[in-house]
Each structure stands twice: as C-alpha cells, then as structure tokens.
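Omission of a single protein chain aside, the complex is shown with its protein chains in their original locations.
Going by the order they are written in, the chains are A and B; count residues from 1 in each one.
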Amino acid sequence: MPAAGFVLEKRKQGEALKKAFEINRAEITDMIKDSGLKGRGGAGFPTGLKMYLCGAAADTIKYVICNADEGEPGTFKDRVILETVPEKVFEGMAITAYVIGAKEGIIYLRGEYEYLKAGLENTLDGMRKNNLLGEKILGGNFDFDIKIVLGAGAYVCGEETALIESLEGKRGEAKNKPPFPVSSGLFCHPTLVSNVETFCNIPHIVTEGAQWFKNIGSEKSAGTKLVSVSGDVKKPGVYEIPFGMKVKDLLKLVEAGNTKAVDIGGASGIVIPESQFDREISFEDIPTGGSVIVFDKTRKMIDVMENFMEFFLDESCGQCTPCREGTKYFVDAVEKIKNGRITDQELKNLRDISNCMKLTSKCGLGQSSTNAFISILDNFKEELLS
Amino acid sequence: MTVSSKISKKEIINELDNILSKTNLERENLLCVLEELVRKFGYLNDIMAVEVGKRFGVDPNEIYSVASFYAFLPVKKSGKYKIRICRTISCKLKNADKIVEAIEDEIGIKFGGTTKDMKFTLERANCLGMCDKAPAMLINDKVYTELTPEKAKEIIRSYKNK
Partner (left out) sequence: MDIYINGKKCKAVQGETILEIAGKNGVRIPTLCYHSDLCLAGNCRICVVDVDGARTLQTACTAMASNGMKIWTNTPRVIKARKMNIQLLLGSHFGECYTCPRNNNCELLKLAEEYGIEELPFPKKGKRTGALEITPSITRDPDKCIMCGRCVRTCEELQGVHAVKPVGRSNDIHIGTFFNQGLMHTSCTMCGQCINRCPTGALYETSCVQPVWDALADPDKYVVVQTAPAVRAALGEEFGMEPGSRVTGKMVAGLRRLGFNKVFDTQFTADLTIIEEGTEFLTRLKRTLVNKEKGLLPMTTSCSPGWIKYIEHFYPELLTHVSTCKSPQQMFGPLAKTYFAEKEGINPAKMITVSIMPCVAKKYEADRPEMNASGYKDVDYVLTTRELAKMMKMAGLDLKDMPVEEYDNPFGISTGAAVIFGATGGVMEAALRTVYEIVTGREIPFKNLDITPVRGMEDVKEAGITIEGVKEEYKFLEGAKVKVAVAHSLSAAKKVMDKVRSGEADYHFIEIMACPGGCLGGGGQPIPTSPEIRKARARAIYEEDEAMTIRKSHENPAIKKLYEDFLEKPNSHKAHELLHTHYLKRKRFDKVK
C-alpha cells in the first residue's frame, strides 16, 4: 500500500496555489478529473466533474462553499482537519475558485463548532498577510477571499441545497434538484459546494499529480478516507485509511475487541454484523462520509436503532410528506419491537414506507433515514425479533 | 449577557444597533444577527423579530418562521446558559444518560426545562462531533468532553457562580 496519511499533514502553504497559477484552468480540472477524486461528504460525486460543470456555467458571479456542517452522528473528521490543517482546506478552496472563476468563498461551520471560529479566523488572517487570500493573490490577478458563516443547529443544513438556503438567511429546507447548485446555487449563482476533506485533498493532487493520487486506494475509489471511529474501541479517533480497507482491518487498527456490529456512515449509513467484516470501505462497497461506530457484544441493537430513528425524528426538516410522516412510524416501530409486539405484516408495511421514503423524499435525509433500521432488521433479525 | 424575563425595547434596539454597526443589512447576514441577539439575550422574542425585520426589510413573521427552524435560535424564553447534552449513540454508549441524571440533579430541572432564575436551560442535542471523547456537552459555545457525573456537576457549579 502506498503511503497513506497525507491529509492531516502540514505542508508548505501556497505551493499548490502557485503551481495552479502556472497551469491553465482546464488542465487543473482535467487533473482533478483524472485523479478520480470523489466528494468526501458522503454522496461521492466526482469532484473534477463538479468543477467542470461549475466552471462552464456562464456567470460573472460564482461561489465556492466549504461544507463544514459535519452533523452525521459519529463524524468528527472535519473538525480534526479544521483543527490541524485549516490552511490546506482554504488553499483547496482558493484553487477551486481560481479554476471555476469565483471570487468569494464561504465556509459553513456548524454552530456546534463555534469554538473553532477564532482559530480559523486567525489562519485566514495569516493567509491574507501572506497574500494567499485577498486581492491579487501571489501577485497575480486573481482575487479571492473566504468568510466563515455559522450554522444554527440543524443537521439537514449539511445537505447542499438546504445549506444554501440557510446561507441566504432562510429556513434550511432542501430544494428540488435540478437545478443543481453548480448551475444555480447561492443567490442563484453557480456554486460549488464540497466537503472539508475534499478541499483538503486538492492541493496534494495539484502538486503531486493525478497519477500519484490514483495509485492510492481502490479501483473506483482513489485516495484515502478519513474515518472518525468511536464507540467500543480502545483507540477512538480519526484515522486516514486508503480506500478499500476491510472493516476487520480497521477494527484491528483501532483496537476494537469483542465486536458485534459496526455502523458505517452514521445514522444514515448501514449497520453490519461480524459476518460482513470482510467488506471494504469504498464507493464500490460501503461508502461513508466518515463515520464508523463500533458496538461490542454487550450492546443491544435495538438501542442503536432507537437512537438513530429518534435522531431523524428531530432532524427531518419536515417539509416533504414521506420524510416528515414516515419517520414517525419507525420510532413507533422500535417501541413495538422492544415490547415484542411487532407483526410480520407491520414489518412489511414498514419496508413499504421505507421504499416510498427512498424513492420520493425530496432530499438525501429522507432517502437514507431508514437505512440503519432496515440493515439492523436484516442483519440482526434473531436478536431483534426473539 | 443579560437574561431576565423582561427585556426592554430600548435594550434590544441598543444591542441591535451595536450588532449592525459591524454587519450590513443583506439577508445573508440575518442568521448571524439573530445568533448575536441570542448570545446577548438568550432567546428571540417578538420585539426583536419586529426590529430586525424593520432593518432588514424582511417580514417579521418570516423572521419568526426562520428562527423557529433552528435549534440554536430559540423563540421561547430560555436560560442564560444552554446546556446541550449529546444524546446520540456514541455518547449514549459512554453513559451519557448518567450525565443527564447528574445535571438534572444538580440544577433541579428536566430536559427542556429552564431554571427559575433563568440561568440554565437543559436541552438534548444531537451528535456534537466529539464522539471520540464521549460523552460530550456544550454550554453555550463551550464544549466539554469525556464527562463523568462528578465532572459534569462540577462544571455546572462553576457556572452557577458566574
């Protein structure tokens, strides 16, 4: 395995930006495309393509937004990035802005991370002093600056269109797509929204090249992934793993023992039993925005189910029928399972509701909010229904 | 921060002028201004919505509607210190329930409640992004991690005297 472990490493500030200025915009876009970098926020959309689409959109005003709303249960890797190498994230944003033709960058920082704000402002000031942000960056004729906006406690605002609504000072309700933000985003201008970690990868790709990046990871998932590991492990924390790592290897790394189940992807992810620990963390097998939660054999899966379903009952924005209404039934179902009173017919009905939510919910929240329920039901049937 | 059950219009206007001297009146700054008001007064009331609305040219009811969406923009009376204990799974695994009990015991209110002196409001929060150091809680913008019931009580006590 090639050397994993660069995302959290410090590097010379401005190097990548300088290099970017030396090559033309289309080439950088191609480079990112060729590298196979996919979004680290969960959905895994190819970042190069996003850059291309946003770059091609005809508008004099464009925005680059860094999604630091990190709200998925069990995810804290963006926090760690912002605590250790914020300047790389900002440099990645600047390169992106240069490529697509944006002058304004925004980092949408979840309200819970308010305590990081002062440090980030410091970093930004430092970069401004070093002419890595602001006007005529590095003496060229590219202007770009970044401001920090705080969220106000709503998980759904991590969804990119809801995030944009929130930035516009509105209720954080997801919008219908299309139009996608790359063509009509903040204030209806083309907007590129990416995750903290995604931006953090960009300076590396620009300096080390696409091929270097592609060599890391698995076939369809280039690069590394930061995973936030918590739960029943000896060494919780953020780990940078090459894509394609098997769950069981990760468990070894974090010194998990007596493991019964692992949740990958947080409340909207799936929960797998020991028999599936051979599976890989990658876009081709089990994707994750970064959350890995480990449960040992003393844990009851019904409690996990309950916790996640209550999470969505709190966090659905409530605007669309399947998500607002559907969520309630899963909370009730947990109660019924607990009391040993759920019937087969009811379980079938729940699957129907779940399908309807997946197929018709307006945004990813409702589309994925029953993943955990269904996977626990499928994978731990005996325990649950005995 | 001045939390009392009555906030005068004059106080609100003074604070608002103060906040607005640092930002402009674009709608995109609305949430930020509301956050500042909450920082100062602990919650948003109808007078604030009217005054903010006037300045931003946004209907006050729209401001109420927007604020009511966000967990951190309370539109009902709320205490000076908002204790938000994470209820999500990783903290749960690390006995967050015990922390809740300890704090409930320390300030004598249940989840969702506010102490009579308007000092503390106790709320549930979803994952705070501190799961590796579970269990965690926020008090206003300060984060506390790897809590034990004793540690939690001590922290609360330190706020009582503030």
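A few points about this structure:
Following the convention adopted for this analysis, a residue touches a chain if its C-beta (ideal position, glycine included) is under 8 Å from a C-beta of that chain, and two chains touch if they have at least 3 such contacts.
Predicted model, so just to flag it, every value in this text is computed and none were measured.
The chain that is not displayed touches the following shown chains in the complete assembly: A, B. Interface note for the absent chain: among A:131, A:215 or A:367, the touching residue is A:367. For chain A, the residues touching the absent chain in the complete assembly are 154, 171, 176, 178, 313-322, 324-329, 332, 346, 349-350, 352-353, 355-356, 358-362, 367. Listed by residue number, the positions of chain B touching the unshown chain are 9, 45-47, 49-50, 59-62, 64-65, 68-69, 75.
By our rule, only the chains that are shown with their structure count from here on.
A straight line joining the Cα centres of chain A and chain B is 26 Å long. Every residue of chain A that touches chain B in the complex is listed here, in rising order: 70-76, 78-79, 110-115, 149-155, 166-173, 187, 228-232, 236-238, 263, 266-267, 293, 295, 299, 303-304, 307-308, 310-311, 314-315, 317.
Of all residues in chain B, only 27-32, 34-35, 58, 65-66, 69-73, 87-90, 92-93, 124-134, 138, 141-143 touch chain A in the complex they form.
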